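With one protein chain withheld, the remaining protein chains of the complex are depicted in position.
Coming up: subunit A.
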Amino acid sequence: MSADDAPADDAADLNVFLARETVAGADDGPLAGKTIAVKDNISTEGIRTTCGSAMLEEYVPPYDATVVERVREAGATLVGKTNMDEFGMGGTTETSAYGPTKNPVDPERVPGGSSGGSAAAVAAGEADLALGSDTGGSVRNPAAFCGVVGIKPTYGLVSRYGLVAYANSLEQIGPLANTVEDAAALLDAIAGPDEHDATTRYDAAEDGPAVHPADDTEYAAAADGDVDGMTVGVPTELVEGADDAVVEVFEDALADLEAQGVETVEVSLPSVEHAVQAYYVIAMSEASSNLARFDGVRYGVDGGEGNWNESFARSREEGFGDEVKRRVLLGTYALSAGYHDKYYKKAQDARAWVKRDFDEALSEADVLATPTMPVLPPKRGESLDDPLSLYLMDANTVPVNLANLPAISVPAGEAEGLPVGMQFVGPAFGEEAVIRAGSAVEQ
């Protein structure tokens, strides 16, 4: 499993893959001939799925996640499982139990996280496509830092069956690729209802069969670059906090869109000042519940002799890394008697406020635009010892997950030789609008 055992090619030097296994897809299909890398928290039958954790070092799922089934049916060939922050907890892919992934653009820097291995696989040319998961920005963040495209779908568009849960009310599986059209084609393959996942959207119709928002959509076709007449809202709060070098690239990209016929308007999202706090309280609370399943009995590290509680606690001490323990403990604290109203309940209020703000802003514009990340990719080791600074990096991406909306990150240009991502946010199930806007930035 360690990078030292792998062949000394580029991907091994970058520590992109945790497992390199090839599984051919169907002979024909919309993704035929494409290779795909899959984040290691998405279950693959017969292929070790570790979530970047020592807890699951030996775990081999007996079934495929729905998205894995669908990409294989669509013809894509699986080429490996990608490194990630342990259980998706992190923004730099440095918390993996199997060592950090390096950014292909500059190997001294982080690739972003938590889907850093998936973004790096695409950026390094090791796969045409990749699947990641986005709980608070984990597809868009590494897409921005590695200079590729990433889409976070509306909550409920894509099945989460077979995704190892971290914060289940926030996370969606999302595509990464070199172009908007390729990412959208992958979304076409994975979107749709799934009888195994009750959180996929499924609208019962009074007369006739139930319908799903992806039934009548062709996301790849929406990547036509035709944005003439589109209104793009710019939330001032999410631009002001970004580094100057990032803002400069962002504003150049906006000016370019205006030259293509886009009208830009300023919008305000006053609630976002509290979004990061609310996000972490909710994500950590859900993590403390979801990760209770790791008890070393059905899978995971055996806790050894003693009574249940002793064995359970020892299994988790050995199996979980620092960031996972930190979040499970903070989540347990936030949900404990005496603190529930102070943290969890207020976080839910903030979440409702964020949703309302986005609804109002999106009544004035077709999509919203922000820098994806407020900073350029940091060097490895710069943020590890200060959890709070790491959490603040997510300011522009987490509000979207709180509101369950779709968003895309596309490369907008470079600053200091490093990629800068531009994010577009759309109304619920308005993937076509963000894909269209993103494709116009590419041109």
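The rule we apply is simple: a residue touches a chain if its C-beta (ideal position, glycine included) is under 8 Å from a C-beta of that chain, and two chains touch if they have at least 3 such contacts; residues count from 1.
Definition applied: contacts and distances are computed from a predicted model.
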item	value
Protein name, per the UniProt record, of whichever chain is missing from view ("4Fe-4S ferredoxin-type domain-containing protein", "Acetolactate synthase", "Acetoin:2,6-dichlorophenolindophenol oxidoreductase subunit alpha" or "Aspartyl/glutamyl-tRNA(Asn/Gln) amidotransferase subunit C")	"Aspartyl/glutamyl-tRNA(Asn/Gln) amidotransferase subunit C"
Which residue of A:316, A:380 or A:436 touches the chain not shown here	A:316
Sole residue of A:170, A:267, A:330 or A:434 that reaches the chain not shown, by the stated touch rule	A:330
Full-complex contact with the absent chain, from A:107, A:225, A:387 or A:413	A:387
Residues from subunit A at the interface with the omitted partner, ascending	58-60, 62-63, 195, 198, 202, 204, 210, 273-274, 277-278, 280-281, 288, 292, 295-303, 305-314, 316-317, 320, 322, 325-326, 328-330, 332-334, 336-339, 342-343, 346-353, 355-356, 387-388, 391
